[in-house]
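All protein chains of the complex are present and in place, except for one that has been dropped.
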Amino acid sequence: MFIYTLKRLLQTIPVLIGVTLVVFLMMHLIPGDPAQIMAGERASEEQIELTRDRLGLNDPLPVQYATFVGNAIQGDLGNSIRNGRAVTTEIGTRFWVTVELAFYSTLLSIFMGLMAGIISATRRNSPVDMFIMVFALFGLSMPNFWLGLMLIQYFALNIDWLPVSGWGSPQALILPVITLGTAGAAIIARMTRSSMLEVIHQDYIRTARAKGVKERYVIYKHALRNALIPVVTVVGLQFGALLGGAVLTETVFAINGLGRLVVDAIGQRDFPIVQGSVLVLALLFVLVNFLVDISYRFLNKRIELD
Amino acid sequence: MSETTANVSKEEKKRINPQIESLKNVWRKLKTNYLAMAGGILIILFIITAIVGPWLTTLDPNMPNVQARLQGPSSEFWFGTDHHGRDIFTRIVHGMSITLYIGFFSVAIGMVLGVVLGIVAGYYGRRIDAVIMRIMDVLLAFPGILLALGIVAVLGGSINNVIIAISIFSIPVFARIVRGSTLSVRKLEYVDAVRALGASDFRIIFLHILPNILSPIIVQATLHIATAVLTATGLSFLGLGAQPPTPEWGAMLASGRNYMWDHPHIALFPGLAIVLVVLAFNLFGDGVRDTLDPKIKS
Amino acid sequence: SEPDNNGGGDNAPANDNNAEVNDGNADNTNTNNEGEGGEASDEDADPSNLVIATLSDANSLDPHGSNDVPSSAVQHNIFETLISQNEEAELEPLLATEWEATEDNVWTVQLREDVTFHDGSDFTADDVKATFDRVLDEDVASERAFLYEMVEEVVVVDDYTVEFHTEYPFAPFPSHLAHTGGSIMSAEVIEEDYAAMEDGGQPGDYLNENPIGTSFFQFEEWSPGTEIVLSRNDDYWGDTAGVEQVTFRVSPEGLTRIGELETGAADIIYPVSPSDTSRIEETDGIHMYEQESLSLAYIGFNMQKEPLDDQQVRQALSMAINKDDLIEGVYEGAATPAVGPIGEQVFGFSDEIDALDYDPERAQELLAEAGYEDGFDTTIWTNDSDERIAVAELVQAQLSVIGVNAEIEVLEWGAYLDNTAAGEHDMFILGWVTVTADADYGMYALFHSEQQGAAGNRSFMDNAELDEILDEARREPDEATREDLYEQAMEILVEEAPMLYLYHTDYLVGVRDEVEGFWKHPNGIYQLRDVTIEQ
Amino acid sequence: MTTTTDTELLKVQNLKQYFPIKGGVFGRKVNDVKAVDDISFEVKAGETLSIVGESGCGKSTTGRAILRLDEPTAGQVEFGGKDLLALSKKEMRKMRKNLQIIFQDPYASINPRQTVRQILSEAMQIQDVLPKDKREERIKELMKTVGLGEHQIDRFPHEFSGGQRQRIGIARALSVDPQMIICDESVSALDVSIQAQVLNLLKKLQRELDLTYLFISHDLGVVRHISDRVLVMYLGKIVEIADKKSLFDNPKHPYTKTLLSAIPVPDPTVEKEQIILKGDVPSPIDPPTGCRFHTRCPFATDKCIQETPELRNNGDLMKDGHRAACHYIEEIESGEMQPNY
């Protein structure tokens, strides 16, 4: 287990290098000059040149990349071009906000998705099944901003139960989490359904019934845990996608998260912020997938990790 | 005499093209699946609408009409009008082709590439697998917006380029799923059997493994159409994709954002249209999957 | 009072993007909104704390460290400038008591004597010198240096007298002093900031954490991306502020801000999308505050590209557009049609000029004269602002009437600025705010041939006569003469039509009824000193 | 009886197949599954050699290694005088024409999405046997040979019964005119009545086409019926090899004896003496030292734990070509050693 963890951690290195390298090249490839942006539009050529020098933007690209990596290893991700703050500080609190948001949303997706998927699977081809699956497609096709604003209109304004926006209090969490979790719930519902349908015809389910196990336990104890295995992969991917996809939700609910930071920073060509955030997100992504693999093993001891 | 020749040639045809026979089989099975047929008919209707719809509508989808702004659904404007006073129904009909085009091709391309990479990774395993899957990880961990910007910078912002962008996002999703399935299919004896016959890897991969892992691919592809259409919208602000005033549904949906509360119909109808398309593809895809599945006998 | 180069219309980079996008935010009339006006609850209203929900966070609290409205809006409440502008954009004393051009190249300023900084230190001429030396310091590379580029030296005459020696006579100088960029910081703090730079820090590192000014609010706390909290400066030299605390909260989504206003989570929201004004007006407990602005929305022509290099073509295009329709269709009527680049509050505006009014027939004739009787193909660029896209769509439709086929292309903001600066465009939609309320600011950067490209002149106007007038006008000390000169300039600008001047928008601010004494300067800055919240 | 010549068609020498178990930081190999551990045997042209043994003892692995479906770890495989393991991938592909395999599972070993015609014509296309226009004829001929009707030519596998499917597998193997066929549990999955049909067919084909079979099975009834010689494996090693008669009538290795005694006899009146082994088959990852059977062998001594017995022939007790890998062939035979259950 320890060795496996170590191995996985080492495997993340090429991924991190790959991600940062691509981000780095991409940022330099697209039009938009951070020095110009920082020095201001009315700045003279010399002033821009000076800024470029100070930001190290005149160094050859490989040197710039090496500097970035070198500093990153020491935990220094540089300073924001826009406001000069250390990238680590800028990312710091926002990172946790986004992680928290994504985490609760994932929990919600899992909960709703599993429930819906199980009900659908156990009543295959019934009207309930149809309803749930069509509903899931709605959930999938609904843009985040649409859902978010509708929720605000109803829950915050019409019936005034929950705050419109903000972050921190448990009430403030509810709407954004629903908004962000819905699409995931839809996907998980579909996955769970097909996975359950497969499991439910396995021999060991028959064994359980032959033992006289109650139907409810057959479903929730014997079938579900096996059906979860493919679902977990989706959850992992989903969590990754949520981190990136949180931008709209963060915007609608005025949540100060990493998603917004990255998108803004890209718009402002704030190289250090973009590189730093992507690095952190990639790390998290790899970590989540690692956890997914671990939970595979937890769910099914048969899967050998090495 | 002529009768016998006719018979022979019929037989002959059958022999020459067993694929057609098998397609017919598929069709026969599909016909009995009502949901799939419903999905299929919807898709055909969409396609017909996409082709002839624009000829049938009387209003101009793009010409603003300041007098008719923001009207709710009525007998004149079935789905109401948008902030420029354009008829939403007309725009949805005109946007059908472009939305289908983006949804279909971006998924198709991403699927093809993802499937190839996934199969290759799963089939060869070891180094190749590790390299491909790490690249997929990079793609997954990479902010899509940046990639989209890169594409605009290098290739420009046409509709075809948004398809490229979405395809690239889709690759790792398909690759992961396909790799998993490949791993299980590759162990089956019939793969060894054709290998023992001396079949090349290419033949094994595309003629023997691929047809047997279609089911998860189809499910993912049909679900992904929704994601693709919505992503296309998300990218249009970067200048990637259909440019205003093209009545692309995602863009219409997004333009309703500012009017969500007081004039929700602007966002609602394009949204429903997207759901309907996704639903149709899902129903049809599920049916096709069931049909292709040898375990479900007709 | 503070001028600032605003996001609203100014094409200043970076953050402006956000400001930009929303400044015009949307479009929309609420014609068939059935007055379902609800009632705004005020459960969260705290009379001692004024909450302002805005689109974007400040970039920097260092007055030299940024050049965007959200930053200025906060800086303005912490720092004071020597001179301020009132609601009518007239100059008034603030930290300065008097100012005059004592020589052609010298402005002499008398300072107020009873002022202390938030840290308790006295305000003197040294602080003024330190402030302006810093903004001009190349190492600091201030984005606002351009405001004072003509200053050669700041001379401390005595504790409360300073002289600004300029390279050439610069008439609009007092209005530049009224810009937030001229906010006075304490010399000690500036020194600390330099010290931090020596230690490898960035300019402003120290200042951002210790923004010490003289104004009626003082800095409390900044959670980047979330909010900035200021508290009342009880030792203020003038009338102290009406509320104990003010919070600038970031809330990027328009409809969400309205929700916050309705529930009382915010007392003031800005910007409000034109499409939502009627909703606010119909809801009890909240109302709209509208204020004409110094901004200009325009469609620039690339004067170096065929066929837009032809004056007749540009005039034709200008006359093909019905600005009233645009204002109605995009801005719900909350804007004034523009004649030239500056509006009537700006010094130098003349109402003697004949605009190129809407006249599609004449436009068609002009096109024919220019040799384009069958019209031509062109493109309109815009960035991703709902407002600008809406403008583009309407303009496209109106141009099609005279046979001009314009394709719309949306560009991402960074790329948009780069590419328009490089002159790759045909037509592009952008805005400008004449923050100093002086025609010099509004014309020099946009049309002087030396300012081509990124500096502001993206239509690549190159007119020797105009250059001369603009150069002369900024040196001319006599106000009447200056006004004459700018009238000439405007005549040329309308005639030459380097851009299609669209309209000057109004600021649309949503305010709770309990809030009193609030006003917004035409340059976009909230005036909060006199604000009180009724219980 | 099949005619047996003395030419060796297939010669396997010191074949080893280890499957690495990956682990450690860099995915290093930490251990091996020693699925086949140093075995040698040969198959003469026209004969049937069977490999029997418990599940997991390495029978299939041997077959797969010979075909290079898995690349063997070490050893030599000579087929018709050519070293198969030295061939390039491409040459090997050509070579496969001569060496075919029929798998155990008639459901898993045929692509469910191909019709019989597609399956057979693909095989011929791959090996380029016969000009295109002759293939059709050949397919029909093959169908007849394996006892399928011409009208079934365009059917999908799921439209056939297990036995019929197995025939498709056989037809596929025959379609390229091989010299030798490896039958890996080719009849184990079939019902008895169908099994008999397929076994008869295999025998008939051997007679008619002079085929050589390497027949892998754990069903000794079947093996007795079809083989000329039999090879018994235990945990990756050969424990006994002999002509059929010797093996069944005169088994020498304790394991072979157990195996024979464990087969249930479909005759309730026969009271046979069953030897019941203790324990399960040990793991091939850490096979027991010495004689691998010692953990379950009723005769095991310390010597068995320490020394690996060689395959040997005791001329007095065993016929020519009959060899067994046990230290105590003589002692057990003479009753000097008694089982210790």
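As written, the chain order gives the labels A, B, C and D, with residue 1 at the start of each chain.
Definition applied: contacts are C-beta pairs under 8 Å (C-beta built on N, C-alpha and C of every residue); 3 or more make two chains touch, one makes a residue touch a chain.
Throughout what follows, contacts and distances are computed from a predicted model.
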Hidden chain of the complex, named as in its UniProt record, picked from "Heme exporter protein C", "Peptide/nickel transport system ATP-binding protein", "Nucleoside ABC transporter membrane protein" or "Nitrogen regulatory protein P-II": "Peptide/nickel transport system ATP-binding protein"
Omitted-chain contact residue, chosen from D:G81, D:P268, D:G315 or D:G335: D:P268
Chain not shown: contacting residue from D:Q179, D:Q197 or D:S246: D:Q197
Residue in contact with the excluded chain [from D:Q164, D:Q179, D:T212 or D:S246]: D:Q164
Residue numbers in chain A that touch the chain omitted from display: 201-204, 206-214, 222, 225-226, 299-302
Positions on chain D where the hidden chain makes contact: 54-55, 149, 161-164, 191-197, 199-200, 203, 218-225, 248, 258-270, 274, 276-277, 279-281
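Just so we're on the same page, only the chains that are shown with their structure count from here on.
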Chain pair with more C-beta contacts, A-C versus B-C: A-C
Geometric centre distance via CA averages, chain D-chain C, whole Å: 87
Rounded Å distance between chain A and chain C, as computed from the means of their C-alpha atoms: 37
Separation of chain A from chain D, taking each centre as the mean of its C-alpha atoms, in whole Å: 52
Chain A: positions in contact with at least two other chains: 30-31, 145, 149, 153
Residue ranges of chain A in contact with chain C within the complex: 30-33, 36-43, 46-47, 50-51, 54, 79, 82-85, 89-90, 93-94, 145, 149, 152-153, 156-158, 160, 163-167, 251-254, 256, 260-261, 264, 267-269
Sites on chain C touched by chain A in the complex: 11-15, 17-18, 38, 41, 53, 59-60, 65-67, 138, 141-146, 201-205, 208, 223-226, 249-253, 255-256, 259-260, 262-263, 265, 412-415, 417-419, 445, 454-456
Chain D residues touching chain B - in the complex, by the definition given at the top: 64, 67, 69, 92-97, 99-101, 103-105, 108-113, 115, 117-118, 122-123, 126-127, 136, 153-154, 156-158, 169, 172, 176
